[in-house]
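Here the complex is missing one protein chain, while the rest keep their positions.
Now for chain A:
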Amino acid sequence: MDLGLAGKKAILVGAARGIGYAVAEVLAREGCDIALTARSEDSVKDAVAELSKYGTRVVGKPANARQPDEYKAWIEWAIEELDGVDILVPFTSAGSGMGTEKYWYNAFELDLMGAVRAVEGVVPTMTEQGKGSIVLIATTSVLEAMGGPQPYNALKASLVTWGKQLALFHGKDGIRVNVVSPGPIEFEGGNWDMIKGTMEKFYNAQLRQQPMGRLGRPDEVAKAIVFLASEAASWCNGSHLVVDGGYTNRTHF
């Protein structure tokens, strides 16, 4: 199956590690040009250097998604560098945490507005082009209880709603919008790697809930994201794809 990704231009926000980096890697292999960002200059440099081996154009520059002006300027820079944008996947997240009100603002800024600002930054160009594909990243924690009543869970849920409505609204412009909700994903330096090391019992309890007896890998989510981002998913719009190895208990009618 041809994904039709060769020569496409992808903007990835928060793609220096984990699922974001895995998406960058799959896209680069498939022949996409990529503009990526993350908070840390070093990790952006490393990611760009590593991804360049696939022979497409890969550019990167650090940006702080909490700073609207800096972030918007980065999106503009990315579109200019790539000379257009076919794919957008924003991965920004404040991660988990609860206890003070500040966690709500963090989740609002990064999980929600990190996506909103990126989408608003690319929609004019995509509309002009008459095509584009956006994949928003939620989490299985929007579907089932995980880690307590966290801002992360609640604001990720808002992406599912907003993503569907974006899809309806921009279908006419040739822009598809889909949402992917990964379950627990483990990779070196990731949250579940730390949980395995620091909260072994909790980690093992999660493992027992996994039908396949393990957590997912970033590339296993990345391939689903890339599918939805690609031409191969031309009739997928407004969908919400749960990629969790069967982890969630609910039946997705």
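We take it that a residue touches a chain if its C-beta (ideal position, glycine included) is under 8 Å from a C-beta of that chain, and two chains touch if they have at least 3 such contacts; residues count from 1.
The rule is simple: contacts and distances are computed from a predicted model.
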TODO: Pick, from "ABC transporter ATP-binding protein", "NADH-quinone oxidoreductase subunit N", "3-oxoacyl-ACP synthase" or "Rieske [2Fe-2S] domain-containing protein", the protein name that UniProt gives for the chain of this complex that is not shown.
DONE: "Rieske [2Fe-2S] domain-containing protein"
Open item on the list: Using the document's definition of touch, tell me which of A:Lys53, A:Lys102 or A:Arg214 contacts the absent chain.
Closed with: A:Lys102
Open item on the list: Take the complete complex as the reference. Which residues in chain A touch the chain that isn't displayed?
Closed with: 17, 39-40, 66, 95-97, 99-100, 102-103, 106, 188-191, 193-194, 197-200
